[in-house]
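Got a structure here, written out as structure tokens. Questions coming.
One protein chain omitted, others in place.
Order of writing sets the chain letters: A and B. Residues in each chain are counted from 1.
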Amino acid sequence: MAEATIYEISSKDRKGFRFPACDVPETPLPAGLLRDDLPMPEVSELDVIRHFTNLSHLNYSIDSGYYPLGSCTMKYNPKINEEVARLPGFAFTHPLQPIETVQGNLAMMYELQLWLAEICGMAGVTLQPAAGAQGEYTGVLIIRAYHQSRGDLKRNKILIPDSAHGTNPATSAMSGFEVLGIATDSKGNVDLESLKASLDDTVAGLMLTNPNTLGLFDQNVEEVVRLVHEAGGLVYGDGANLNALLGIVRPGDLGFDIMHFNLHKTFSTPHGGGGPGSGPVGVAKHLVEFLPFPVVGIIEEGDEETPPLYGFVKPEKTIGRMKSFHGQFGMMVRAYNYISMHGPDGLRDIAENAVLNANYLLARLRSTFHVPYDRICMHEFVMEGHLDDAPDVHALDIAKRLMDYDFHPPTNYFPLIVHEALMIEPTETENKQTLDRFADVLIKIADEARKTPELLHSAPHKTPIGRLDEVRAAKELVLCCWLPEKI
Amino acid sequence: MNIPSNLKYTNTDEWVSVDGNVATIGVTDHAQEQLSDVVFVEITVSVGDKLAKKATIATVESVKAAADVNLPVSGKVVAVNEDLPQTPELVNTDPYGKAWMIKVEMDNPAELDGLMDAAGYEKHTRE
Partner (left out) sequence: MFTPHTDAEREEMLRVIGVRKLDDLFADVPIAKRYPKLDLPPALTEIEARLQMEEFAFGNNTAQERACFLGAGAYYHYTPAAVDAIIRRGEFLTAYTPYQPEVSQGTLQAIFEYQSLIANLTGMDVSNASHYDGATATAEAAVMAYHHFRGKRTRIILSPSLNPQYREVVKTYMGGYEGIELAGENLDPLGNPDDLTALLNDNTALLIVQYPDFFGRIYDFTTVIEKAHQFGALVAVAVNPMAMGLLKTPGAMGADIAVGEGQSLGLPLSFGGPYLGIFATKKEYVRKIAGRLVGETADTEGRRGYVLTLTAREQHIRREKATSNICTNQGLMALAATVYMSLLGKNGLKEVATLCYQKAHYAADQISKLDGYEVLATAPFFHEFVVKCPQSVEETNMHLLANGFLGGYDLGNDYPALSGHMLIAVTEMVSKEDIDDLCEALKEVNNG
């Protein structure tokens, strides 16, 4: 049953919320600067609650089902995180308060910086970037600043593997770099010959996701890093797939110079239907001075009796400010809590079980679907959503049919280098029964593809709405509610 | 797939038709098939612009892809199809006719020799 829009349930003069009466003498409002009308809904509080509650019922979510979206790390979002983030001592602090009045916040942020640095083997961390893409942007700006500070002005290229997420090349272009693609070899590793051929003294750096978007750990990662460093470039690690590495290996130990974290992937902060995320960035020692401003630091050392005084510091050669204030603080509280509930053993447990789950699913599915790379995978794997004996059925159809079995589809058509790609990442919080059910359903759908492909082409049938006309959406471009005349 | 024999082609799926010194440019049937339903066309050059080969002259967008259209031969723009942006679906229905994009007065007609003929383009699309 489709839900009406908030405007459609409006009724003239209905009120939803009341404020206390004005307790001060009134000043005249500024003539000539007032708006003529305010076309906003007029609904009661029950209308609002009912409307959005009904909308929520149309959504699939981690709380209601399994979400094997590759490279998104749809793990369970702990409810305790929601509680602690809402503690009044956090929620009601203004970002510009005197530092003496927010030592709790600053101490927590300082420790989170240290913890993230420890987890990935880096020397310094900024918590400011608002999301992974902004973290990447921060990283690429640091690369540019580093070379410029050494007078090395001809490095205008960034190397990016063809399997990379779209944000990597988009970020490089935004920063004024030319993008050079690097091939992936038949084993799913960075093609060393392609890399060597592209490296010269005009290359500023390489953006590498490891494990990559195929879910594979680069078998030559140390050699890749060495080659780039030898050519004078820096190595940026896209940390979207960090879930496979927690407690297993640290990118800093492998030689990475910079990397970003996705708190909303690896560290369980909720996806919220499209954010907020949080994309802290870690850097090696030689890049600490370029971090964005501000970073949390110790202003006055403490001793046995008194804690240190925490405050904001400006790195000497800072690239500047990435966003207002200090970053997505509410997400930092959640991530801090999550890490403290896991400790070093718990973090390693996450990676081990994430990788175990992915390999288990891979083992169960590889005889039904073609997997282009015959290797142990990490926390995710890619298979082809296409069967030779059902040529008209595509990854899209399989994805849509999965919804009829109450599963959210895996990521499809990414990475671009796999034909009809289906990227599956179970995460460590799914149990064996769920994985078995998912594998069984996919095998059943493969069978349907051969016998009754029409079921797939016209899927989904059991969802609140069927396949939507995306061409019409792009052509007719209706981006706002139709306003009922009564408003 | 339609590949008219009287046209020249690029390996980035543009077609060129020549009339005297004027070249008309558009995208091929193969291109529109790859893009699927075209929802938007923007011609990014104006009459009078002097452009080099490979300059971007238009952007074509479908629901799932976006592609730049590049100039196969250098020249001065003498006409722009003002109607095309209003009816982007013409790229799908009439790629070689009403979906022409721009006309240029060629600087160097010899550049046409570097382009593919119909047979060569047909082979290219099969790769």
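Going forward, contacts are C-beta pairs under 8 Å (C-beta built on N, C-alpha and C of every residue); 3 or more make two chains touch, one makes a residue touch a chain.
Computed from a predicted structure; not experimentally measured.
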From A:6, A:192 or A:441, residue that would touch the chain that is not displayed: A:6
Touch residues of subunit B, complete complex, unshown partner: 40, 42, 44, 61-66, 68
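The working rule: only the chains that are shown with their structure count from here on.
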Residues of subunit B that touch subunit A when the two form their complex: 37, 39-40, 61, 63, 88
Subunit A residues touching subunit B - in the complex, by the definition given at the top: 470-471, 473-475
